[in-house]
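Structure first, then comments.
A protein chain is absent from this complex, but the other protein chains hold their places.
Chain IDs A and B follow the sequence of writing; residue 1 opens each chain.
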Amino acid sequence: MRRLLWLLLAVLVVAGPSGAGPARPRMAMILPGVIQDADFNAVGYQALKEVQSTTGVQTGHSEQVAVADAERVAREYLGAGYSIVAFHGGQYLTIVQKLAPLFPDATFIMESSGQIPNLPGNVWNIGRKFYEGFYVLGVLGALATRSNKIGYIAGIRLPDFVASLNAVFQAVGKYNPRAEVLYTFVGDQNDPVKARQAAESQIAAGVDFIVISVNLGTVGVIEAARAARRPVLLTTFYTDKSSYAPQHFTTSLVSNFGKPYVEVVRQILAGRRSGYYEMRPGAGFGLTPPRNVPPEVSRRVQEVWRAVVLRQERIEEVTDRIVERR
Amino acid sequence: MSWELFLDPSLLRLAVAMSVPLVLASAGELLMERSGLLNVAIEGMVTLGAAAAFLASFAAGSTGLGLLAAALSGVVVAAVFAHYAVAWRQEQVTVGLTLYVLCLGLSSLLYRVVVGVRLTPPRVETLQPVVLPVVGRLPVVGEVLFHQHALVYLSAAVVAVVHLVLFRTSLGLRLRAAGENPVAADTVGVDVFRLRRASAAAGGALVGLAGASLPFTLTGTFTEGIAGGRGWIALMLVIFGRWTPVGAAAGALLFAYVEALQFKLAMVSRAVPPQFLQMLPYAFAVTVLVRAYRGARAPEALGKPYHREARA
Partner (left out) sequence: MTTEAAARGRWQVVWPYAGALAIALALLAALVAMLGGDAAQALAGLVRSSLGSGAGLGQTFNKTTPLLLGSLAVILGLRGGVFNIGVDGQIYAGAVAATGAAFLLSTGPKGAVLPVVLLAGLAGGAVWGSLPGVLRARLGVSEIFVTVMLNFVAVFLVEYLSTGPWNDPTAGEAITRAIPPQATLPYLWPRAGAHAGILLALAAAAGVWWLLFRTVFGYELRAAGDNPSAALLGGVPVRRAVGLALVASGALAGLAGAVEVSGFHYRLILGLSPGYGMMAILIAVLSRRHPVLAVPAAMGFAALLVGTDSLQRSVGLPASAVFVVQAVVLLVLLATEGVRRGAP
């Protein structure tokens, strides 16, 4: 114990003088899950690392932070001198709104699904717009399906996922009007058992292309696809999970949170302490080259993707109800 | 909505496959309850069994080892429970709830320790269906019953064995006596304590195997909520089945069917919000319990510690 105290003293002595000049800003990221999930939290952590390597900002992170604990964790970082606190997930909205006015010298970064009005002047808002990406996944499904039945599996019925589903409906309605879209909200983003059961039901109903909109539940859908008698194609999002079942995966809507985060941190360092960054295809979302589909289909899908990036394809964002088009 | 929606062979097949954890867990629980032990840690034991199975299989690359690990974990927890109940005569529900919490925590902890920090989530191979030779070719029944993975056939065998042991052997008779009237049993030389411990061990192994069936047949992964309430449902199934393995298995099939139906209904019914359909299996379970309670007679000494020195 005494050795510990001496060590502490030595550290303080060494670290002391460096506190005299302008301190390097430090950034903390609060994540809802574990960073080795190869999914949402992993990409958040990747973004943090990218910020550190490109801007030189020192970083720290906390995983598995439940909403109930996030305020205390944030306060601990703020108390330790971190001047930028980022929340990877929209469920922390209340905490940002509560803390931002209390800590005017710090800057906060939060994520949501759109621009939030009346945010304090030290909050940056990253709006994640998935639905445009899902539109393209729907196009792929419309063109690749042979049974003319496309499935959509999501977890919780959030406005984001409703918008994505509606985008899939629009894509199928435009590129393959004869095809039908069957959808299931299993109730949990991370429950592989429920996801598997839903996938089995859809496959039994004739679905041969499933757009996956769950996180850890994805493995359940994969198992259902592997057990199916007919070939079933899958897509995923956030990360490229094709290595799990190479013969079933077509493409992934991959997310690169580094893009928005690096840009936002640069702006913060330049003195601009609030703003809105919209994360969409081409600005944080990308598409892996489609596989296991005819090259003609792959080419066409990539064309549509480019059009979506350039905002040349008209897609409606409907978040409050599901609009089925035939 | 036509009637064939409810009798779709693929739906029935899924129901049979999903009934495995319920059949095994309820068989194990009823063995324990028949001897007088009320084990409410069962949900935790299922979770721990799933974790043990997954981790052992992941670390050693063998499904068989995973099944063994799962059974062993169930035996150990049940043995601890039995000791508290038999030797220390603690309140069985209290100990059970504490063990339930312990098992949940242990599952996550072991997962973290064994899996560690990885870039991709770990997975193990799942069991593939085995088609039985002659009966597998029967028109509808073949697809539903005999195109299943090995654990389905195992659980059917378990039901038969447990039934035979309980109702056709003297061991079973003594076990049931220990649960009905331990005082009388003791006076005729039945070792109530040893029987209770033995039933706990056997029952615990089955509950552990029930947990193993989840990663090995459904997902190939382990997540914290993988048991999904199945342990609690198994408790109810024991009552539903009047403490017989065949009755409990029938209830398991019924419940698995409702569970599988929920997803089919979700695809068809647009007006009902999905969350209300998700409530269906659990609300169903409560109504089943209420109906099953009438006329259900539990083993007389269920949940009561046997104290040799106590005056009646």
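Simple rule for what comes next: a contact is a pair of C-beta atoms (placed from the backbone, for glycine too) under 8 Å apart; a residue touches a chain by one contact, two chains touch by 3 or more.
Quick caveat: nothing in here was measured; it's all calculated off a predicted structure.
> Specify the residue from the set B:Phe216, B:Trp232 or B:Tyr257 that touches the hidden chain.
Of all options in B:Phe216, B:Trp232 or B:Tyr257, contact with the hidden chain holds for B:Trp232.
> Which of these, A:Ser83, A:Ser113 or A:Thr145, touches the one chain of the complex that we don't see?
For the chain that is not drawn, the touching residue is A:Ser113.
> Among A:Arg24, A:Lys49, A:Arg72 or A:Arg230, exactly one should touch the missing chain; which is it?
A:Arg72
> Of the listed residues A:Asp160, A:Asp191 or A:Asp208, which contacts the missing chain in the full complex?
Within the whole complex, the residue contacting the unshown chain is A:Asp160.
> Tell me which stretches of chain B touch the chain missing from the display.
40, 84, 86-90, 93-95, 97-102, 104-109, 111-113, 117, 193, 224, 229, 232, 235-236, 273, 275-276, 278-279, 282-283, 285-286, 289-290, 293-294, 305-309
> May I ask you to list the residues on chain A that touch the chain which is not drawn?
These residues touch the chain not displayed: 1, 4, 62-64, 66-69, 71-73, 75-76, 79, 89-91, 93-94, 97, 111-117, 128, 156-160, 187, 319-320.
In this section, only the chains that are shown with their structure count from here on.
> Averaging only over C-alpha atoms, locate the centres of chain A and chain B and give their separation in whole Å.
Computed from C-alpha means, the inter-chain centre distance equals 37 Å.
> Using the touch definition up top, name the residues of chain B that touch chain A in the complex.
8, 10-11, 14, 18, 117-121, 123, 126, 128-129, 214, 218-221, 223, 225-226, 228, 259-260, 263-264, 266-267, 270, 273-275, 278
> Which of the residues in chain A end up touching chain B in this complex?
Residue positions touching the partner: 36-38, 42, 157, 182-188, 190-194, 196-198, 200-202, 204-205, 216, 219-220, 223, 226-227, 243-244, 322, 324.
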